[in-house]
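Encoded as structure tokens, the structure appears first; notes follow it.
Missing here: one protein chain of the complex. Every other protein chain is in place.
So, chain A:
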Amino acid sequence: MKHLLSIDDLSVDEITTIFETAAEMHDVQHREVKKLPALRGRTVINMFFEDSTRTRSSFEIAGKWLSADVINISAKGSSASKGESLRDTVLTVCAMGVDGLVIRHPASGAARQVSQWVDAIVVNAGDGMHEHPTQALLDAYTLQRRLGSLEGRRVAIVGDLTHSRVFRSNLQCLTKLGADVTVVAPPTLMPSGIEPWSRAAGFATSYDLDEVLPKADAVMMLRVQRERMAGGYFPSAREYTVGYGLTKERLAQLQPDAPICHPGPMNRGLEIAADAADAAQSAVLDQVSAGVAVRMSVLYHLLAGEETAS
């Protein structure tokens, strides 16, 4: 693997390797010296053309713990805000001698496009409504650590599916690892063409959260992405919560050891109640710490070894 652009590009073996390395990286978080020398002398740039707290800081920590030099560029305050094209920004940065580019961009396919322009390795940290592969890897890694194996386990993905790159990447990753995925959303937030897609990819769809929840081995709540919603996808926040939020009442229906995931940032009280977010079975903070380990693993595998012909 030369870049990480999509879960689709990864084989099950590659995912397993990433997880095994991540498990070793996880231990570094508990050490006094949180530093491995594997990427010494390599430079990674985080280019974030969209707001982000956890993904960007997680990639930054991951790079730094592997001893890479990490530089952050965000759209605000860079020449992108002066009208420079993505291609020019990327080529400019790479001309400085960068080995790795971690890129988040509002346009779907941006990371793949960038990977065709540059020699550096490219990691997709979220491209529009398309994919967010490292999030899917860390979610699957977290669930695998909690559940043992994902083979045959029932995972419910609930919420704003239409606008969610996390959903698209997670769906691919979880089904690849053998999980039995059911996606739940109000009809307005169910992506168009979901029926043929679900038949082809082998997952189930439902509009009834109360029916799906008690049977789930794990539940993954998605953020309602108001910034991507131009019109009214649901009448009111209250109505969304009643139909599709993980409320205190629904928490009681869930198996007591079924992990609850949320990619963050959470809209507490909208898609997830505070009782669920802070429940003992919540995996939200595990996801964050797994995020660093999984991203260390990805950067290590992409950047540490010998140069592969591009």
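Just so we're on the same page, contacts are C-beta pairs under 8 Å (C-beta built on N, C-alpha and C of every residue); 3 or more make two chains touch, one makes a residue touch a chain; residues count from 1.
Just so it is clear, contacts and distances are computed from a predicted model.
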What is the missing chain called in its UniProt entry, if the choices are "L-lactate dehydrogenase complex protein LldF", "Bifunctional protein PyrR", "Branched-chain amino acid ABC transporter permease" or "Rubrerythrin"? "Bifunctional protein PyrR"
Out of A:G83, A:P196 or A:G305, which touches the unshown chain? A:G305
Identify the residue among A:R31, A:R199, A:R226 or A:K248 that touches the chain left out of the display. A:R31
Tell me, which residues in chain A touch the chain that this view leaves out? 17, 20-21, 24-25, 27, 31-33, 35-38, 66, 300-301, 304-308
